[in-house]
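Only a single protein chain was left out; the remaining protein chains are all shown in position.
Take a look at chain A:
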């Protein structure tokens, strides 16, 4: 088992199969419609199907990044879609009601208020999970169910349409690339730095792997778990801004609908285990791209709408199976037969002392 080759490395850190899936999907698309791969430059903006994938995938990626940390702590956050809807509702409602609804000022204040509210939603989730010790799936279900109701109350049951250029930038703007994907990539890079350059990543993993041992080692597990839910809510909030800004309107019933599922799938495809513990942000990035490409593919191939979800499920299942060590051990032939039925270990230990 060589871990020194690039391929070996990808295999051991679990990024191999998401990459394979992504490439395969792209190839299928190019075959089905050769223009798929073309990217054109118009008015200083890049256009093309690939760019669309990035733009449409930006909210999913953002939500999935927050979800990655939540899952790493053994949690899950089902309320992200509802949070996105609430943020969209607050922002648009504020902008529409502002004295100068087309001004940048209105847009900024609206978004700021919405994000503060969104952080509070995260505080609420974190409180339920880390202080009251409620099972994360139940704790966040509360907001998942109640959240869209709250969003409806905010918009008074209306679909609100805004006309504000500053606000449009978030979801539909371009600086060569779509602004939304730039935001998501910035968050991704920032998150990689903050988790891997500080000890945060390790402490999160530690809490997720063994909460009791972590507590006894003196880790502030409660604070860490709490922070993670607030972060996830903020990610969901910004994603909500992207989605509403992209279409310049908000429908509390549909903004971010099912985005929690896409995000969870992205995390899982990226190789982070739902059982918590070690997480891979790069994996999540790939996972989000796979999910979005998949959605695009479905439309691109003209698959009947009824079959879309089944198709999606099949691809996700395939990737997850390839990720599973047991499945691979049984069905994928390897050059060197029987290998221990254990989880693949990360870097190969050097037997310097063992054979002395």
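Throughout what follows, contacts are C-beta pairs under 8 Å (C-beta built on N, C-alpha and C of every residue); 3 or more make two chains touch, one makes a residue touch a chain; residues count from 1.
We take it that contacts and distances are computed from a predicted model.
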Hidden subunit of the complex - UniProt protein name among "Fe-S cluster assembly protein SufB", "Simple sugar transport system ATP-binding protein", "Xanthine dehydrogenase family protein subunit M" or "Cell division protein FtsX": "Simple sugar transport system ATP-binding protein"
Selected residue (touches chain absent from view) among A:200, A:282, A:303 or A:320: A:200
Options A:41, A:159, A:213 or A:274, residue touching the unrepresented chain: A:213
Touching residues on chain A - with respect to the absent chain: 1, 3, 197-200, 202-203, 205-206, 209-210, 212-220, 224, 277-278, 336, 338-342, 345-355
